Structures are given as structure tokens and as C-alpha cells.
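The complex appears here without one of its protein chains, the remainder shown in place.
Now for subunit A:
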């Protein structure tokens, strides 16, 4: 397994948000993580990235134990984050983002390769990220993560507030990641995007993963979806 999580408990200050998460993700697999607001999806992603402290449990990437390590150590072990709200650096140009990101791990993804995949960023290369549209910022956040040549990519609501055309581009990038053998964990409210790219669907509730099935099976079972998510 590329990513393996066992009994993960974490949270802010003293209140645990995650109550013992178990999760396995293979190379080239894409898992859509669904759940109601407050179920702990973002906390799980931020904990895996090392930005929320681990209380107990284990996180391994390619067999290397990462629970409790600093975020930069986790990143060097091959975990990349596309956070909720994009969090691009507004005072840096697009080119500066790509330059900073590409100095970490060398591999398949290069600045030129990313710009071929997301040509919009090439046009905007000299612009400050703060002046980009929401969709362009999201593409930049994805590009920044991929340039670290990760083994695991964590995407937290990448479609949030974006036009359908842009969501399709992001779906195309996720599909490319998968063909490169990257393990993708996708937190998503947009079920169309989630079902389009994910092999499997997992549902979180109250800080635990309560359901996990192949995407096709999840779609055939609207009653369970309704019960777990409150949507059809």
C-alpha cells in the first residue's frame, strides 16, 4: 500500500475530531471521500499533511512511519496537499510558485510538463497569484502540489465555487495523476466530479470512515447514499 492509516486520532487543542481512522490507498488508486459538514474530512486531510497534530495512531507512506512528523518531512516523504481555499501565495507570481515547488523532489512532473497540461497558467506566468481567477488559483494549487512529484496527493474540495469547464480540467489532471501511479484522496461535495474520477467512494461520519465501496456500487445504492449523506 502506498498510503496506510491505522487508528488515527487527531484534533485541534484537546478535542479529538478524528476518532480512529483506518484507510488504505494503493498506487494509482483514487478514493473519493464524502460526508456531511463536520464529519472530519478536512481534518483527516490536514492531519495526513502534518498540519494538524496526531494524538495517536499510525500513518505510513511506502512503509515509512510519518505520524507526528513535521509537515516538511511528510512532504519530502511524498505527500502533497491541495488545500481547501487553494492557499496560493498572493504576493508571488505564478512562475515563482512553480519554481519554489519544483525545487523539492525531482521526477516525472516538470514545470514545462505542468504548463502543457494547464496552458492557462503559461499565459499567466508573470502575474501575481492574488490577481488570478478562482479557477486559475485552483489550477496553480494543483500544479504546485504535483511539482513536488508526490506519491500521494490530498485534494480538499478542488471544485468548490468553480465553473463546470474548470472542474472538467481538474478531473482531467486527476486522471493523469492516476495513470502516473499517484494515490489520490479526493474530498469532494461535487458528486459528479467524485463519481467521474474515483475508483472507490468512502463516507466519513463523526470522525470515522463508516462506509467504503467501489464507485459503481455506491451509485447503484441510492438508499445508502441518502442515509449517509442526505442526498440521492
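By definition in this document, contacts are C-beta pairs under 8 Å (C-beta built on N, C-alpha and C of every residue); 3 or more make two chains touch, one makes a residue touch a chain; residues count from 1.
By our rule, contacts and distances are computed from a predicted model.
One subunit of the complex is not drawn; among "3-hydroxy-3-methylglutaryl CoA synthase", "Branched-chain amino acid ABC transporter permease", "Thiolase domain-containing protein" or "Acyl-CoA dehydrogenase", its UniProt record names it "Branched-chain amino acid ABC transporter permease". Remark: the omitted chain is touched by one listed residue; of A:26, A:64, A:99 or A:210 this is A:99. For the options A:11, A:57 or A:83, the residue in contact with the chain missing from this view is A:83.
Across A:75, A:202 or A:225, the single residue that touches the chain missing here is A:75. Listed here are the subunit A residues that touch the chain not shown: 49-51, 70-72, 75-76, 80-81, 83, 87-92, 96, 99-101, 103-105, 144-145, 148.
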